[in-house]
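So that we are looking at the same thing, I have put the structure below in structure tokens.
A protein chain is absent from this complex, but the other protein chains hold their places.
Up next, subunit A:
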Amino acid sequence: MPDEEVLEEGVLNPVKPEIQDPLLRALLADEPAATAPVAADTPQEKPQAIAPEADAVDCVVIGLGAGGAPLLARLAMAGLKVVALEAGPWHNPEKDFATDEKAQDFLFWNDERLAAGHDPLAMGKNNSGTGVGGSTLHYTAYTPRPLPDDLHLQRDFGKGEDWPLSYEELEPYYEEIEQFLGISGPTPYPWGPARRKGYPLAPLPLNSAAQLMVRGAEKLGIRTSPAANAALSARYYQEGIGWREACTNRGFCQAGCSNGAKASMDVTFIPLAVKHGADIRPNSFVTEIERDARGHITGVVYTQNGERKRQRCRHLFLCGGSVETPRLLLLNELALTSGQVGRNLMAHPGLQVWGTFADEVRPNKGIPGGLISQDTHRPQDADFAGGYLLQSIGVMPVTFAGQVARGRKLWGQPLRDYMRQYNHIAGINILGDCLPHADNFMELAEEKDARGLPKPRLHFTAQENEQRMNAHAEKIMRGIWEAAGATDIWAFQRYAHVIGTARMGRSGDDAVVDAKGRAFDVPNLYISDNSTFPSALSVNPALTIMALSLRTADKFLEQQQRRDA
């Protein structure tokens, strides 16, 4: 970004929340829309014959992570009466969040899920959050955009699925979110198409692992760049929210940010939603989704602090993530005609390579994912479909120790000796695409949880494509670490985000929702989270979840506008 925009005291962000959709913009400005089409094309959305009950709200949103919070803000800003039900509590990070991994366990979705298949997926702190802000409370804030061909694996490789929408349709939303969240990143960005706007803030400083990866990659001719991270490299002002402070390099993103520098939903879209009248109800666990005789949703039943409650609504937005969203659909026998709910479960290959350096690393400091390379997005010598990104990684001690125990199977004195090298350890990992496969799915188990509900069981087995990608990536990462001077190099097999259990598509024959996020089976049900991804993408999902969330809100509001016209 141009230097003159960086002020001594921080950055005053002049960008207003940009509304991409002209109809919504008109709505917000309270002006008549220029081109409101007639309602004829949307017969399901005709005004309901029965007057809604007095306590019905326009929209209920279930889940306040990256899928629920952006659309909640958008709907509230459009003047709709919205209620958000979040299973977890509403925290005060500044006061409550400790710089201690164990003490922060409350951030994770700790209800037990059963991990089956040849490559059982670690859940909990690996990928699942709870609380107002959802998994963004513990995401690493790594926010690269997908590259346009990520959405066209089928077209380019004859494998996987194409998205029913293009990168160009998502691009304005990526730009809006990057500006709104205050993403720190390189301008220009070295990979992908030219961008209309650069990142609003300069990249965060490179920590030791990032510097080591630069050293190794340079020797191998692999291009690297400071990564895009949704954490502030300078103070940042956002209309409707106020000032957020710069990142203090705590390196504890995955255990919760205590100063609001990381753009989790609780310090960005949620305060914006609250300012515009959204009603946030924490500790509210939804169990039932009620319908009328036509199959339209009329409300939800939830438990809040031990009390069973009902909230009627005209529209429901289900944003519970790739496990709880299909679980709610299966429990309620809702939107199941495509047969795809729970199917197409994907998980990002997240292979890590660790090494010991003579230099002092102190891997707990700095933004964990400081560096990126997307040179491996479509490797020339690939024997697999899709590709992956490379990322330097910092790590907190307890997380690292647990991985050493599981991955290296060290115990006794050798484990204690190896862990004494903690301050000299650095890692790299990949984030790779994953193809859907019939063997990989989520189902309801017989075994019940503390609430008396069936536990989810996730079947995952890495198939040939993922195995080949991992082998390719391990060779490259070992090469980078050797070139950087590492000794005692070892690889840890890991799979990250769970994706794709209620996929979007062009037809209700093989997809649960359409490109707007609207369920084919139920006209007043929308799904907004990573369960709708038709393919996994070769980048971290949070930015795209948020982009789809805003797009779903805009498409929904457009439809409402048409109906009212």
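By definition in this document, contacts are C-beta pairs under 8 Å (C-beta built on N, C-alpha and C of every residue); 3 or more make two chains touch, one makes a residue touch a chain; residues count from 1.
Convention: contacts and distances are computed from a predicted model.
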Report task. Select, from "Universal stress protein", "Ribose transport system substrate-binding protein", "Gluconate 2-dehydrogenase subunit 3 family protein" or "Sugar ABC transporter permease", the UniProt-recorded name of the complex's unshown chain. Result -> "Gluconate 2-dehydrogenase subunit 3 family protein"
Query raised in the report: Which listed residue, A:Leu181, A:Leu316, A:Ala401 or A:Ile480, touches the chain dropped from view?
Result: A:Ala401
**Report entry** Option touching the unshown chain, where A:Arg74, A:Arg113, A:His276 or A:His437 are the choices
**Finding:** A:Arg113
Query raised in the report: Which one touches the absent chain: A:Met77, A:Met123, A:Leu153 or A:Ile177?
Result: A:Met123
Query raised in the report: Which of A:Lys81, A:Lys309, A:Arg362 or A:Arg378 touches the chain that is not shown?
Result: A:Arg362
Query - Interface residues of subunit A (partner: the chain not displayed) - result: 95-103, 105, 108-116, 120-126, 128, 205-208, 211-212, 248-252, 258, 356, 358-362, 364-366, 396-398, 401-402, 404-406, 409, 411-413, 415-417, 419-424, 447, 450, 457, 487
